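Handing you this structure, nothing more for now.
Yeah, one chain of the complex is gone here, protein chain that is, but the others are all in their spots.
In order of appearance the chains are A, B and C, and numbering begins at 1 in each one.
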Amino acid sequence: MGWTLTLCTTYDSTSVRDETRWENIRAPNSESKTKEFRLQGRTCMYRKIRCAMQELIDHYRTMLVIRFFEEEVEDLFSQGVVKGTTHPAIGQEAVAVGACAALRPGDYVTSTHRGHGHFLARGGDPKRIMAELFGKQSGYSGGRGGSQFMADFSLGFLGGNGITGGSIPVATGAALSAKLQASEQIALCFFGDGAANQGTFHESLNLVAIWKLPVVYVCENNMYAMSMPVGDAFAVTDIADRAAGYGFPGVVVDGNDPIAVQRAVETAAERARQGEGATLIECKTYRLSGHSRGDQRHYRTREEEARARAADPILRLREMLSADGTLSDEDDVSLKDEARRVVSDAVTFAQESEYPDPTTLEKGVFA
Amino acid sequence: MGWTLTLCTTYDSTSVRDETRWENIRAPNSESKTKEFRLQGRTCMYRKIRCAMQELIDHYRTMLVIRFFEEEVEDLFSQGVVKGTTHPAIGQEAVAVGACAALRPGDYVTSTHRGHGHFLARGGDPKRIMAELFGKQSGYSGGRGGSQFMADFSLGFLGGNGITGGSIPVATGAALSAKLQASEQIALCFFGDGAANQGTFHESLNLVAIWKLPVVYVCENNMYAMSMPVGDAFAVTDIADRAAGYGFPGVVVDGNDPIAVQRAVETAAERARQGEGATLIECKTYRLSGHSRGDQRHYRTREEEARARAADPILRLREMLSADGTLSDEDDVSLKDEARRVVSDAVTFAQESEYPDPTTLEKGVFA
Amino acid sequence: MREISYTDALREALREEMARDATVFVLGEDIAEYGGAFGVTRGLLDAYGSQRVLNTPISEPGFTGAAIGAALTGTRPVVEIMFMDFIGLVTDQLVNQAAKLHYVLGEQAPCPLVVRTAGGGGRCYGPTHSQTLEAWFMHVPGIKIVVPSTPADAKGLLKTAIRDDNPVLFIEHKMLYSRRGNVLEGDAALLPFGRARCITEGDDLTMIAWSWMSAEAEAAAKELEAGGVSVDLFDPRTLAPLDMAPLEESVRKTGRALIVEEGCRTAGVSAEIACRLFECVHEYLDAPIRRLASPDVPVPASPVLEEAMIPDRNAIVQAAIELVQS
Partner (left out) sequence: MREISYTDALREALREEMARDATVFVLGEDIAEYGGAFGVTRGLLDAYGSQRVLNTPISEPGFTGAAIGAALTGTRPVVEIMFMDFIGLVTDQLVNQAAKLHYVLGEQAPCPLVVRTAGGGGRCYGPTHSQTLEAWFMHVPGIKIVVPSTPADAKGLLKTAIRDDNPVLFIEHKMLYSRRGNVLEGDAALLPFGRARCITEGDDLTMIAWSWMSAEAEAAAKELEAGGVSVDLFDPRTLAPLDMAPLEESVRKTGRALIVEEGCRTAGVSAEIACRLFECVHEYLDAPIRRLASPDVPVPASPVLEEAMIPDRNAIVQAAIELVQS
């Protein structure tokens, strides 16, 4: 356990009803601000917060695995080795890693169409995830679900979803069953900015509010729903503000900072476990790659992308870790090698796995 | 044109972003408060506001027609003369009458399952409405739609709906077509507190907000969705607060005061016509009757109902009009006679009308 | 054996299963104090408390989706969708989530969900409170469909539905709630899925009908019997799984079949049943199989129109006579 420098933004959310709950995010310790920067038009700043060095290194490692995994998948798809479609989470690694780091083993996680990162961060096996993308029997769903439908119930990871917002109600149900069974589990629900305009988002937040269910909503606002900029899809600046309509807190955090995300989720998880209900955490981030294969990205400029790349969460974390002396260049190289090996092992595993037997097609429709 | 005394509450809504827009509701003139009363746990007060006497008498007359119409319908149903089901708007007359009084002839109105009052207030023919309930050919829908599906497109009245919240998206579309056709029409959308928890409510408010469509949302918060008290269905006190999540104003008005409703809708309609977008007006009122035929009202107490009956909008309006000397007892009797005649004429018309010819059953499925 | 109503039978099934298994809970609009629009859940709140009898806001997709999430994580939710007409609001939830997740997530978790709903017309409730829509769900792999017509079937099949590890669409009928009949207690009441019930036996004609139409067909069969036409009448009771064997056997015997369906004719359940019969026993048919169904129109509110639309015992008798004479 040591002190290390990380990012923690000063985003202000008008929806934060109970200011004190969030003080450890907003002012994680009494040390003064050290550096300002601009992100998506807001002034943010670095602060020192209490954080185990090892934890940060772990985060960095997992973020690297996600990044390399997604880059590899993009490659495999564009080469036609892997069929179908995929939605890479490149640029959004900090949300997945920070949020999952705040959970306990039994907790539930629901994911999205852009879910490889969530699954990896939750401890999913890269080999079986990759095999699923290859449509192989050894994949998490035996090749049936593909990129958008993968789960590991033993990890509490209830799966991605091909319907935008599709797993938001599932999270309600997982939390409800936790409550009915008086377990200490909570449900963490990942979803995108686009999903926040689905009707089931509204219905779910209201149900969770009136039933005081232990849900932590993690909105990955990556600034776009496919080609739709958040500015066109919302008449409000912060999605977190919608929480007020349901009577629970909404907060905005820097989604490119794993620690900011982690602290926010920890606080929300604690709240949920205490029976105090839900929290909506909006993580502002950016999808650095295209929406899916074939996206020409006509709806945004290369300049905007370059600005966003400057805030790449992996670069920022590395910079910070090395500025702090926590991570040497050598360590960095070996961490990256390690992450690349995880990914290439996964590819090898997937390649060497068998396709499902077509005669099993009709098996398992019913339990 | 004269000065008369009416009710105007001092409900405070935290969602009112632009305070000045609402000043004529909140402080319609500079005269001081005259009387306080309590409604649904809030302190409200009478104020003097500028209002034509004739307008108030007209409101009173229409409210009486609605009341007697609904009482008659309840009777007819319980006698089994009329089949199917009906949802009386008894106690909610002030919302329908106040809101429709603020509209121009070409404006659109969408209604609900509890829509007879809206239709009558919008100028619907009591005879054809009653005939529709009787399932007769002369009814607005030729007997096909029944209580929940009646419209008069020549009045801009686009109909009720059997799906709770079903016409909320229809209002979006009507406003959209008005905008595309650069007409000056606006769409007034009635819906209940229960409907505000439907997903399409959320989706519609967002669409209307981002497209800046001329919609005035009139939420009739009658304290219950069937048996579900608003306190159980919402974790917030005011539904109007939800407007903030979409970036337009939400206000709360005393839904038992036709003038309060009218002024709020006028202001919102003006805003809509100016291209400034939507407003959500929450009218707090009370359903004095059961939800529909057969409702035993186990979910609330008779005491609560008695308290609500003391705030009966028709009684309050009459009290005020007579206290003010505007309405003599004689006038009152003759207005009531007139209203009763309108209703009994409607019943006679309906009784004497023909049933639709069963051989027309399959006609008109397609246009 | 006691004679009770279909409503009471359903309530008994819920009570018994809730008592037997603490993971069973019910949710839906107005099911707590109000007891549900048709009174089925009356008394459950007092018996099992507000943790297991959950009134929901009007958010059908949201609470059905929540039930799916709960079903995937160790509980057995029983959802009430007040009218079957509202099933269009939860089609995505049923089709893309409930019916698929077990298969597409590699058989990791069952989804023991029951969705109860009141279907059909006959009460002049109008176009969005009277529809018969089971045909859609026969076309959906991964969901079972129950369409009980008697108190015994209602109770026995609801208990089975709750114990089933799969999503079950359980379609009650508003014209049957007051129907009375004998029911058993506890496990003795259980009835298996996929087992058609033979209501009357006869040689002249095979008749197939479910839900309310089964009751109308029963009345029609009596009338026909009196008129000298003897009917082999079957109620499939579950449409998925569908018990074809006794139907096929019967058609081999009678050579004629009439399928009675309350829903609209085109692409209805009868088309599937007729097709399967044609495929298997066409060489035994003395006349084309007849589908008697509602015409392809929305259900009108007016009593004269609704009556003209939905097949009743008279229409069934007439169709049967035409068929045996052809």
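Assume contacts are C-beta pairs under 8 Å (C-beta built on N, C-alpha and C of every residue); 3 or more make two chains touch, one makes a residue touch a chain.
Please read all numbers here as calculations on a predicted model, not as lab measurements.
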item	value
Missing chain: touched chains present in the view	A, B, C
Residue among B:Ile66, B:Leu133 or B:Leu158 that touches the chain left out of view	B:Leu158
Among B:Met150, B:Leu188 or B:Leu327, the residue in touch with the chain that has been omitted	B:Met150
Residue among A:Gly146, A:Gly173, A:Pro214 or A:Pro258 that touches the chain left out of view	A:Gly146
Residues belonging to chain A that touch the chain removed from view	83-85, 135-136, 139, 141-149, 161-166, 194-195, 197-199, 225-228, 232-234, 298-299, 355-356, 358, 361-362, 365
Residue ranges of chain B at the interface with the undisplayed chain	108, 110, 139-142, 144-145, 149-153, 158-159, 161-163, 166, 168-181, 187, 199-200, 202-204, 206-207, 210-211, 364-367
Absent chain, residues of chain C that touch it	85-86, 88-89, 91-96, 99-100, 103-104, 126-128, 133, 135-136, 138-142, 240, 263-264, 266-272, 274-275, 278-279, 282, 285, 288-289, 291, 296-298, 300-301
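In the analysis below, only the chains that are shown with their structure count from here on.
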item	value
Label of the chain whose CA centroid is most distant from the centroid of chain C	A
CA centroid of chain B to CA centroid of chain C, Å	38
Shared interface positions of chain B, touching two or more other chains	197-199, 232-234
Residues of chain C touching at least two other chains	57, 59, 61-62
